[in-house]
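The structure is given below, and queries will be raised subsequently.
Note that one protein chain is taken out, while the other chains of the complex remain in position.
By written order: A and B. Residues from 1 in each chain.
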Amino acid sequence: MSRILMTFGSGFLAALAAGWLAFPQIAYRQRQQPLAFHHQTHAAKSGVSECKDCHAFREDGEFTGIPKIETCAACHSDRIGTSQAEATLVNDYIKKGYETPWLVYSRQPANVWFSHAIHVRRAGLQCSDCHGTIGASDQLRPYEVNRISGYSRDIEGRSSARLGRSPAGMKMSDCEDCHHKRGIEVGCLGCHQ
Amino acid sequence: MEFTRRDLLTWGSGITAGLVLTPVPWKLLDDTSIWTQNWPWIPQPARGPVEVKNSFCALCPNGCGMRVRMAAGWPVGISGMQHHPVNRGALCPLGFGAHQLNWHPRRLRQVGHQGRACSWSDALAAFRKACAEGPVAIIDGYPDRAASAICHGFARRHGSYRVALRAEQRALLPYEKWSGVPAAALGYDLENTGTILSFGAPLLDGWSAPGRFARLWSVRGAGSADSQLRLIQVEAAPSHTAACAWRWVPIMPGSDAALAAGIALVLHEEHRTAPNAPVPSTTLADAAARTGLSVDAIRDLARLLCEHGPALAISAQPNPAVAALNVALGAIGTRGGIVRRGRRTEPLAAADTLPSHLRAVLVDASVPADFLASTEAEIFRFAAWEGSAGRNDWLLPAPGFLEELTDIPTAPLSSIETYAVAPPLSKPPAEVKSAAQFLMAVDSSIPDVEKIIHARCRQLFQSRAGHLQGEELAAAAPPESAQAFEKQLWSGAVWVGDPPHFGGIPCRLTAWPQSAAPVARAGWTAAWPAPVLPPLATKLYQESSLREPPERRAI
Partner (left out) sequence: MNTRYGMVIDVDRCTGCGACMIACAAENNVPPAAERATPRTGITPMLVHTVSNGMEGSLKREAFLPVACMQCENETPCVKVCPQQAVEVDASTGIVMQMPQRCLGCRYCMTACPYHARYFNWWDPAWPAGMEKSLNPGVAVRMRGVVEKCNLCHARLHAAQEKAAAAGKREIDPRDYVPACVEACPTGAITFGSLADENCAAARAARSPEAFRLLARLGTEPKVYYRSARAWVRALAEPRNETRRKEVQRG
């Protein structure tokens, strides 16, 4: 009997360990951002103190998202610092007119419509409510992409079991939870396209 | 202790039980389902800033104004420009899919000589040689543009300039013959017409600038019995225009001229014809027999024309009998009739007859795809897509839709002069070159399109004639300087000339003209000059039965 228990138990524990410890390691592939961007440096030193100084709204309410190379070139058309990252930015991107291929943590599928104007301007959400305090970070965390679905780990949440602070990630159920808490019901095409 | 099969099964069930209590199966299910919804071969739209810009369609000489929605730097949607006096926000159905034409599988991307791939320098060398050896002819399909001035300037030095006229422009040729006023300076004052007698002209289905008449007809009481604008469609078979017309008059095919003569006879009998108008020599009975209508029906038509005037007769193709009917109706140079706009005195030389002993002929991309040059000379054919008719010794890839800067001169058949500038909104492939650029490479003394446009804008501003029309202009004061004026034009404003001047078209017609040969019915794609249809045209004729598939247009 104990033999059965032990055999069963060893399989059971092995599975638990594999599922909770090993699986999250192998489920994601690590990718590095093209440049080591320091949010904190920009916030502290250059007078770019709020998120909206680079991540702004256009006139028709569209959100610019990750800034284009022109925004960086406004200050960095020539080297103004000493870091290797800035050298790469100026020489390989700004001077050649290429867009930096940033890996976007919050990239949603094409059939999702998220309006920053409605959530920030109308609902008054703060950037950090969904994106965390990325503005205070001094390095970009590595971009972990799910090997099967192809989306960033930030969308699903760091915990595979979706435990942790709310919102755990940026999946549909996270949006639904917040909407439910605030009593704002939206139909399918309110968030999809 | 050996590890038996039972142990394996027990261990396996332990693994299974454990796995169920981990996120693994649920996560794998979720991730796999997302994977199945994101097949890599399904194209995704580009993400990028969306903006709306003004431009004008130069695929046909009507130059309809468009609002073009751009995403990530490429056109993704077309809608009409409300403030353009010619199309007033409407476009032809194919125009809404025109932004996809530049990637049509039959896009020309390679210079070709008699089926072999060549380079631009080969073509230039051959053309230079041809110019040195003998006269050349330049054929233009969209006259009066800046590019046309380049073609004309080149032709003055090296040969002759000709224009490939469209059927609707040709329909005005009889008036040119009888009055000396060039057909290119004439238009229809449809905005003031009371009754239109259309001899098979597809007014609501691809005639002239399709949007112009559609808007006008709609605004002036379309479809209602007491409409302000009465459209009488004379046509053998029911067309879309006949279905919507105030009245449809079915006649025997090819008897348009007989009906025109019959109506003119009735007008003459009842002393309602214009002074000095010629009288047809046939009889009313003859007209009735040919058309299949009764004599009373013809009298009734004549009465209708006089009842709700001004009346105007329009034919799709040149028909001297219909033109003579307009003389009888007194519609030449009067309100609601044929009017003169602009001060042009030189007629356009048609490309139907080319000079003999030509060494080469250069055909611009604006010339419709079904144009056949009747010549033995070497033909240099510019086109953006494959499918141009005839023997084209050289096939030269030209810029496509919205890919080059052009200006938009007065639309054919309109009652007022207009001018606009159409900036390019789509990046052309590296391999294309327009005929104007080609000619500039051969003769470097020719100024480029942009310089000509600057000069024209300055000239227009200094003339102090007309006014600018544009959505942002409604509140603003008129521009103070030539630069401000030009800037408005570059951002989509339209210069509109003074209202038409009535009178001034002396018509000398002494005898009723011989009847013309029966004309073929203009199909719905006759107005579309490019060799290929926009890909989405399949909605109209393959994925529905709304339209007949076109005979010669490829998709």
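Quick note on the criterion: a contact is a pair of C-beta atoms (placed from the backbone, for glycine too) under 8 Å apart; a residue touches a chain by one contact, two chains touch by 3 or more.
Keep in mind that this is a model prediction, so the values were computed, not measured.
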Hidden-chain contact residue, picked from the options B:Ile42, B:Ala117, B:Ala430 or B:Ala477: B:Ile42
Residues in chain A touching the chain absent from view: 57, 59-62, 109-111, 113, 115, 117-118, 121-122, 185, 187-190, 192-193
For chain B, the residues touching the chain missing from this view: 37, 39, 41-48, 50, 69, 71-72, 74-80, 90-97, 99-100, 102-105, 204-205, 210-211, 214-215, 217-218, 222-225, 238, 240-241, 243-244, 248, 250, 534-540, 542-547, 555
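In this text, only the chains that are shown with their structure count from here on.
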Gap in Å, rounded to a whole number, between the CA centres of chain B and chain A: 49
In the complex with chain A, residue positions of chain B that touch it: 1, 7, 10-19, 21-24, 27-28, 30-32, 34-35, 37-38, 44-45, 47, 49-50
Footprint of chain B on chain A - complex, ascending: 3-4, 7-16, 18-20, 23, 27, 58, 60, 62, 64-65, 109-110, 146, 148-151, 156, 160-162
